[in-house]
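Yeah, one chain of the complex is gone here, protein chain that is, but the others are all in their spots.
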Amino acid sequence: MDSLKEDLKKQIIEQLNLEDLTVADIADDALLFNDQGLGLDSIDALELIVLLEKYHGIQLTNPEEGKEAFKSIDTMAAYIRKRKEA
Amino acid sequence: MGVCITGIGVVSAIGMSVDENLSALREGKTGIGPLHYLQGTKASLAGEVKASNDELRAALGVGTEYVSRTSLLGLQAAREAWGDNKRSGVIRTGIISATSVGGMDRSEVFYKDYLAQNNPDYRLLTTHNSGSTTERIAKELGITGYINTLSTACSSGVNAIMLGARLILQGILDRVLVGGSDALSGFTIDGFRSLMIYDDQWCRPFDDSRAGLNLGEGAGFLLLEGEKSLELTGNKPICNVSGWANAADAYHQTASSPDGKGATLAIEHAIRRAGIGLDQISYVNAHGTGTKNNDHSESVALQNVFGSRVPAFSSTKAFTGHTLAAAGAIEAVFSVLAIRHNLIFPNLNYRTAIAETGLVPATKLETGVEVNAVLSNSFGFGGNNSSLVLTKYE
Partner (left out) sequence: MSKPALYLSAASTISHQPTFRNRGFSAALEPVEASSALISPDYKAYIDAGLLRRMSKILRMSVACAKDCMEQAGTGQPDAIVVGTGLGCLQDTEKFLNTSLTVEGLLPPTSFIQSTHNTMAGQISLSLGNHGYNMTHTQNTLSFEHALLDAAMLLHEGDRNVLVGAADEHIDILEDIAVRLAFETSAPLTSAASFFVLSAEKQGSAKVVLTDVYTGGGAKYGQEDIDAFLDRNGLQAGDIDLALYAGDPVQGVTGNVDYLSLAGVYPTASAFALHYAIDLLGTNSEVKNVLICNGLRKSNLGLTLLKAVEA
């Protein structure tokens, strides 16, 4: 398994206090902000921005940009990689 | 006859008194700028009251250092509103203040030392709890008995006015000093920055390009009297408190619902209670914080209620900043001034209407208009929405 994606899942579980979930419960393509997916909300979106900076040193200053990046674990990993290359 | 206002007091970034605030409102002079007194925060701009704690203590004759800035600001405004009124064994008197963080301005000083194990002064915590800031004010003015504090974030100030009015109408009290106070603190500045709704530039309420709020600090107080009290004090009423309402969004922990549900309910019910027609509202002092969310939600609510005939409206937060629990009270005082002097205050720093709603606020000071009824909105965190209707005293 892609270690960045695994790390992301662990960080999300911790940062968002998703007590009942394990890494195995989060599919790579699960829609994070969808009720059928993880059902996250706008407060979580802010927490994810903090997570991005804290663990990956990436600053996302525009919350709107986050909407695309945070769709799923897949898109988050892709976004992180893209920012790190730039 | 209902409930009327016979005294007002205010301290904010644009002045230490009612007169100073009024001058600034007339002249279009904002009080938002870089911080001078509160050190070490990351905000570039805020609506700071232009006085240090030492200066406030000296002016108010408060001897102890163990008093919060929130209390000092509250005392300043409360004294002005109370004026020459005296204690009375016959007039049942109470005080209701509102605050978001109480004495946090002192408590955070303690906590910093506590974390650094740098001889923290525990006595700084004696002024922390919200209730104590009101007790301090009550003590200075000689008010005992009904002393209460509300804390519902940004709608608190209006809620204090509403509760005071209800206590008078229910015959539990004859007169109530009502208002709110909040001082700037690193805690709240950091809090709003963490929500990414603190604008590093001067805020632009109702503008399409708005990017957030600027925090402010201050206090507003109003003396409410019922018929019995008026007969005994002989005070001259300035205006009536005619309508009020509080409604919850039940939508989200912080965001206001995009359909403006709670706000719509609050506005409608307040106007209905005032017993006047929608077309009789001369001016709306909006909540208008400058955040994407509030200004959109509030615009939708205004359109829900008024349709295509939204009255002249403006947000005065580009003058004062968002003063949190004090906002509803400070803006109630501004609404009283609008009625008393027949003025409509400008919505500073506005250029382009919000694309989705197209509402245009008043951008210049309007004089010589008849301002008979003002609607003032205060919509808070956690979806707590309150609206107030003040009308000219007949």
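As written, the chain order gives the labels A and B, with residue 1 at the start of each chain.
We adopt the following convention: contacts are C-beta pairs under 8 Å (C-beta built on N, C-alpha and C of every residue); 3 or more make two chains touch, one makes a residue touch a chain.
If you're wondering where the values come from, they're calculated on a predicted model, not measured in any experiment.
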- request: Specify the shown partners of the omitted chain in the complete complex.
  value: A, B
Field: Of B:Gly145, B:Pro258 or B:Gly358, the one touching the omitted chain in the full complex
entry: B:Gly145
- prompt: Where the complex has a chain not shown, which of B:Thr126, B:Asn342 or B:Thr363 is the residue touching it?
  reply: B:Thr126
- prompt: Where does chain A touch the missing chain, residue by residue?
  reply: 15-20, 39, 41, 43, 46-47, 49-50, 53-54, 59
Statement: Where chain B meets the left-out chain, the residues are 100, 107-108, 111-112, 115, 122-123, 125-126, 129-132, 134-135, 138-139, 143-153, 159, 163, 166-167, 170-172, 186-187, 190-191, 193-195, 246-254, 261-262, 265, 380-384
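We adopt the following convention: only the chains that are shown with their structure count from here on.
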- request: Compute the distance, rounded to whole Å, between the mean C-alpha positions of chain A and chain B.
  value: 38
Query: Considering the complex alone, what residue numbers of chain A touch chain B?
result: 41-43, 46, 49-50, 63
- prompt: Okay, in this complex, where on chain B does chain A touch?
  reply: 194-196, 252-255
